[in-house]
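Of the protein chains in this complex, one is absent; all others appear in place.
Let's look at chain A:
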């Protein structure tokens, strides 16, 4: 069901992107993802080139082998990817919106030529090191630092919760310097640089999450991203990724909703389908409304982004509202499926657990709430 028919407002291109990603997810992801989730693995190396061939990686960037599509087309792709699994969308987000965007926005011409075409093709993978073990919402206070040594840079520190960390060919690492926060391209295999995976996760299990350790990592002078100094560098990339999330959440919520509708129509109790009971119908109607509103928000923010008018506050609005809506939908769907809702035979608990991560990564709901609070009052609650 889709009462508002939001997708009728998509262009032909955007619909073709939707149909293509939906078909690829149905063919290559849905039959396998519960198994990946259970085993705690994600075949990044195999999927990278397949998604690259489609043009999904860095699809909204211009040139250097990227497709150069609209923000809405990118959003629709994120939505369909996340209807498969939040881990899949995270993989694409980190590659395209974080690592590739950092190089595209702030890299030198040589950086772009060296990395972007291979990353667009999925032959080279990237990760994005900002968060640290003790610094999440407050990245400006990061401990990782880089110092000049002759013409070289020497990096020390650690980064935590890094998606694609151990599978990446290149890490975009943000570090404190005497000039302020700078970005560095750290190729895998650089002496002193290690990435080890974080295990025992109960969320985003079909996703590689790593810790990066930098122990006297020596880089040549041209490893630094020349285009930006200061926290606005990484934050500019995060704004891109958050934009993808506000679409992606709609997909995860939709997958749960569809499972719940199907279940409600076929599961019989007291001699009739549970979808005939008012309590179930009330839940389904509420989910329809929540997802319709989230879909409208996503499309609206996307159109603003394509017009070059979107603000960080609008992205915070969408990320906060849509992830919360998707998580609520997932929980409601779980109640409709009863005990079946907690197994990997159905997608609901997988999405629900994933969304617990989506709720706090790329800006916790608390931080996005305070971004809105500041926009409303003019007073920052967390910055001096």
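The rule is short, and it goes like this: a residue touches a chain if its C-beta (ideal position, glycine included) is under 8 Å from a C-beta of that chain, and two chains touch if they have at least 3 such contacts; residues count from 1.
Here, contacts and distances are computed from a predicted model.
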Chain not present in the shown complex, as UniProt names it (candidates "NADH-quinone oxidoreductase subunit NuoE", "Electron transfer flavoprotein subunit beta", "Aspartyl/glutamyl-tRNA(Asn/Gln) amidotransferase subunit C" or "Cytochrome o ubiquinol oxidase subunit 2"): "Electron transfer flavoprotein subunit beta"
Hidden partner chain, touching residue among A:6, A:33 or A:59: A:59
Contact partner of the left-out chain, one of A:12, A:178 or A:309: A:12
Interface with the undisplayed chain - residues on chain A: 12-13, 15-17, 20, 23-24, 53-56, 59, 67-69, 73
